[in-house]
Structures are given as C-alpha cells and as structure tokens.
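Worksheet for the structure shown next.
With one protein chain removed, the remaining protein chains of the complex are shown where they sit.
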Amino acid sequence: MTDQKDTPAFIEVRSLSKHFGDFVAVDSVNLQINKGELFSILGGSGCGKTTLLRMLAGFEVPTSGQIFLDGVDVTNQPPYERPVNMMFQSYAIFPHMSVEKNIAYGLQKDRLPKSEIDERVQDMLRLVQMESFASRKPGQLSGGQRQRVALARALVKNPKVLLLDEPLAALDKKLREHTQFELMNIQDKLGITFIVVTHDQEEAMILSTRIAVMENGRFEQIGRPKEVYEFPKNRFVADFIGTINMFEGVLQGVRNGKVIVASDECGSSLNVICDDPPTPGSDVCVAVRPEKIYISQNRPDNSEDTCLPGIIEDLGYFGNISLYRIRLETGKIVQVSAQNRQRTIDRTLEWDDEIFISWRPRSAVLLTK
Amino acid sequence: MKANSRFIISMLSFGYAFLYIPLISVVIYSFNDSRLATVWGGFSTRWYGELLRNEQVTSALFLSLKVGISAATLATLFGTMAGMALARFGRFRSRNLFTGLVMSPMVMPEVITGLALLLLFVSLQQLTGWPGQRGFGTITIAHTTFSMAYVAIIVQSRLAAMDESLEEAAMDLGGRPFRVMIDITLPLIAPAMLAGWLLAFTLSLDDLVLASFVSGPGGSTLPMLIFSKVKLGVTPDINALATVIMLFVSVGVVVAWRIGLRMQRTND
Partner (left out) sequence: MNGVSNNRLNETWQRFAVALPYIWLLVFFLAPFVIILKISVADPVLALPPVTPLIGDSGQLQMTADNYVFLLTDKLYAITYLRSLMMAALATLLCLAIGFPIAYGIARSKPSTRSVLLLLIILPFWISFLLRVYAWMGLLNNYGVINNFLVWTGITSQPLQMMYTDFAIYVGLVYSYLPFMILPLYATLERMDLNLVEAAQDLGARPSEAFWNITWPLARPGVIAGCLLVFIPATGEYVIPYLLGGPESLLIGRVLFDEFFANRDWPLASAVAVVLLFLVVIPIVILQRNQARDAEQLA
C-alpha cells in the first residue's frame, strides 16, 4: 500500500462510523481502494460489513466520517445522485418489469434518448448472456439468471464503483464456482471498481485483489488474499480465514534468526522464523495451516523442523485430499491435510496408528495479538 | 425519505384522530345528565342505571348473544371444513363452484343477501311449513352463511402458510389421514379457528341488515333495537349503551391481542 502515497486513492473512507442507538455498527474505519480493484470486505454476520456497504451506496447516513469518490466528497449525496450502483443480496429485481425493462430502468432515470438506452441494454444483455430472456418476467427466471439481470442492471449505468452484497450467496455450489470466474472476467473487461461484501472466505480469496477482514465494526487486516492467508496479523484473522492449528506458548528467546516458543499445549518447544520478534517472556501463539504439516510413520531426521509424536484419532477421505485429526501426547488435537498423490485403494495410515507430524520453521506464523 | 415521513406522520395522526374522535365524543356524552343529548347538563351516570332497567334492551341483548354464539359456532364448524377443503384436498369435482360459493357471501351487498334469504324462508314455509316463525333460527342461519366465508379464509390462509410436511411426517410415522387431521392439523389451526369464531361472533352481533330482513315480528336483535331508537335521533341512553359495548369490545380485543403477541413470541 506504499504506492498510494503519491496517487490519491479512487475511493477513500475517512474515520467512518455508524451508530444505531447504543450499538456501534461501524467504528471509525479508514479505507483506500484503487481504481479497477476488486476489493472484498469479509466478515461474519453482524460485523458491520453490510452497513459499511450501505453507507457507500448512500442508503445509510454516517454518524461521522467522510467518503470520497474520485476526489469528490459524496458523504451526503443521496443514493440517486451517486455514481455508484449496487447489486443487492436479494437481487431486488423489479418483479413487475421484464428483464429488459429492469436493465433499462436506470438509464431511463438519466433521461437518455431511447435509441441509446436500447443499444446499451442490448450490449448488457449480450455481456451477461441473457439476450434470449429479454422479455421474460423475473418470476420466470432461475436464481443464476436473476443474478445476471441484477448485475446487468447495476452495470449498465457504467458506475464508477459497483457494490455487490453477497453476490453469490443465493446460488448453489456448482453455479457459484462458475459465476465467480464470470464476475472476474466482466470486471476485467469493464475495468469498473468492484467492492464485494461476503461472509464466504473462499469466495473472497478467489475473487479479490485485496481483502479487508472485518469484525465488530473494525478492520482486523487489509491485504492481498495471499497476505491475509499466509501472514495473518492476529489470532482472529488466522482463525477466520481457512483452518489453522494454534499453539499458545511463551516466547523463550531468539537463536539463529529463529524464535523459540515453549508451548505446554504441544509439550515441547517450537521453532518459528519471525522478522520482528517480541521481547522474551511475552505470550505468543504459533499457528500452522493443516496443509503445511507433514505426516510420517517414522521420525523425520531434519533437526530444523518441529516434530511431534501423535496418534491418528480420526481420518476422512475427500478424494483429492485426506484430512487427519492427530492427538498429541498432551491431548491437543492437530488437523493435518495431505494430498492423495498415489492412486491406490489401500490405506497406508489407519485409525490409532502412531505417527509423527512435522513442519518447516518457515511454515508457522508467530501471532502476538 | 425525510420530507416524505413528515407527510406520513401527519397522515397517520389525522387518520387516527378521524377514527377515534367520534367514539370518544360518544363516551363523553354518555355521562351527560341532560336529556337533550347535545347540551351538556353536568356529569351523571344515570343513563347507565336506566339501561340496566330497560327490559327491551336486555332481551334484545340476550337474543343477539344467543344468535352470535350459535352462528359463530356453526360458521366455525363449516368454515373450517371449507378452509381445509380449499387448502388441502387438492382438486375435486366442482371445486370452482365450491370456491365461488364459499367466497361470495363476503362480497355480496347485504341487502341482496338479506332479501334472497328472506324469500327463501318464505318459499320454504309455503312448501314445508318450516320455519313457522322467523327469529332466532332464521337469523342464525343467515349469520352462519355470511360469516363462514371469513372463517374459511382465515383457516385456509393459516393452512397455506403452514408446512404440509408436518402432516406428511405424521403420516410417514404411521398416522392414518383422519388421525393426522385430529392430532396434527386441528391443533395447529386452532388459533385460526378461534380467531374465526371471534370474527364470526362479532359480525353476527354487528349485523343489522340481514337480521332486519330475515327476522319476524317480536324477534329483535340489539342492533335492530338500537336502529329503531337511533332513527329518531341522538339519545343519551344510546350513548351509554354504546359506551358499554365499546368498553367490552376494547377490553376483549386488547386482551386477545396481548395473548396473540405472547403466543407469537413463544412460537418464535
């Protein structure tokens, strides 16, 4: 985010807050989004993400703070004057208008000439591949088709920013995967800035250029998907995005650029590489993703790695991968996932097998907050 | 939406004032000592006392209550059957005629229904000798016919909102259709049936036109009695009677409403 110092951000949110009575939905957040980004706001229900989106759209008046769009203060602009369009979670397609009329509605409100409206509606119908459904009523469309109409209706006005509220939540799994890529393609083609609100971390990871993880009205971390996944800033983000094993412990000291953490939870000390370690004696947490952990029947001989003995408590076969739940001697359960590279019917590892788990020093993350 | 909401709030205030000011003025004037209903002659409760001693009023009230209870009960019975038939029995022969028959008493102008029923009773009497005297029986029949439509609609919409899989689950667990109806469907629509009964009862107590047509000499319901008095103008004893009725109805409705709210809360 260093490059944003010289070029002002396309969207800038300055200490924006929204209170509903005593409840603080959004707690003075700051945010900069660049032109052409596909930015996701990720969080559980009630974290304030929808309120933030509704303030960006103009449906909620902020209690304090400002919103700048392309250098213009839009904080007090009503929704019908903002160059921002929204795709609603419920899609909010006008049930009494045909697909065509739905898409044309926004252009009609701009008092554009009829020929231009027709042309732009046709272009949009083509873009979302709904040409043959132009005169259908929304009641006759499937969920996926409604989603396309909602998208086309919001995009046809050529907004500076498109806001998407849980754009894929109403679709089934297969359709969701397909639509994700379609959304990315359309965004790429039009170059419009997208802001997506979602509770689905997988969706956020695949779609976004950057993700903001939100909790209790504040951003816990803002970064590229890889950053957020591989270098979570704190326990909340680590736990919220994907699955992770966390070992609480006390920092003992630093040796050879590696931090040594004594953890009662796993009954031994753990080595982690950390560039900016806290002072010895502080409470820390060592976090390791399941796919970063190896599982073996014999103790591996690399002394640099962390290695712990355990017993297979449970295992699940998922086709592409297998998931293991390993019980350490201390009773702590560790999750491990392994690729099923061999094509075989026999299982090499079984319930109650005594095994060793290990990971490289670089695979773990040291969390202080 | 801001400029809009000021308009909405003033319309709401106007609407509620419009609805309640006439009722409140009746209550106030019922405590007027003066015989001239429009001139204030000091506070008094004497008209309430006279009301109790008026035998005409008590006998008309008794007839109204008797008709109301009988008609509401019959209407609930038939209306529930009709509502279940419409919501759950699927397509049966002459369903369209059945639906039309169930719904139309609701939209028919009262004068037409009243006239039609009276002509039926007269013809029946000519043919069979029944009904010998028009009164309790004929009014009850008229009110049942008219109010079962309301019960049917309440029951039907309750059933439509209810998950049919509850009944299917009961059948899956071995319940015969009739048992399922008794064990599952009826308890679930009981609130709707109660609401229907109350509505039918109120409609019956309220009705003037149907009763005026189908009642014979001597059989005067409370609205008929009030109408005959009101024709002559505003009188203080009617003010008192109106106040008593309003008080009973308001208490009943508010209590029913609170029970309904509590039931809703426990169900959620």
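The chains carry the letters A and B, assigned in the order they are written, with residues numbered from 1 in each.
By definition in this document, a contact is a pair of C-beta atoms (placed from the backbone, for glycine too) under 8 Å apart; a residue touches a chain by one contact, two chains touch by 3 or more.
Please read all numbers here as calculations on a predicted model, not as lab measurements.
Between the chain not shown and the residues A:40, A:85, A:179 or A:337, the one that touches is A:85. Interface note for the absent chain: among B:15, B:49, B:132 or B:218, the touching residue is B:15. Within the entire complex, the positions of subunit A that touch the omitted partner chain are 57-59, 78-81, 84-86, 88-90, 92-96, 105-106, 109-110, 137, 139, 153-154, 157. By the touch criterion stated above, the residues of subunit B touching the omitted chain are 1, 3-4, 7-9, 11-12, 14-16, 18-23, 25-26, 29, 37-39, 77-79, 81-82, 84-85, 88-92, 98, 101-102, 104-105, 107-113, 115-117, 119-120, 122-123, 126, 141-142, 144-145, 148, 152, 164, 167-168, 171, 177-178, 180-181, 185, 202, 205-206, 208-209, 223, 226-227, 230-231, 233-234, 238-239, 242, 245-246, 249-250, 252-254, 257, 261.
Please note the rule applied: only the chains that are shown with their structure count from here on.
Distance from the subunit A centre to the subunit B centre is 57 Å, each centre being the mean of its Cα atoms.
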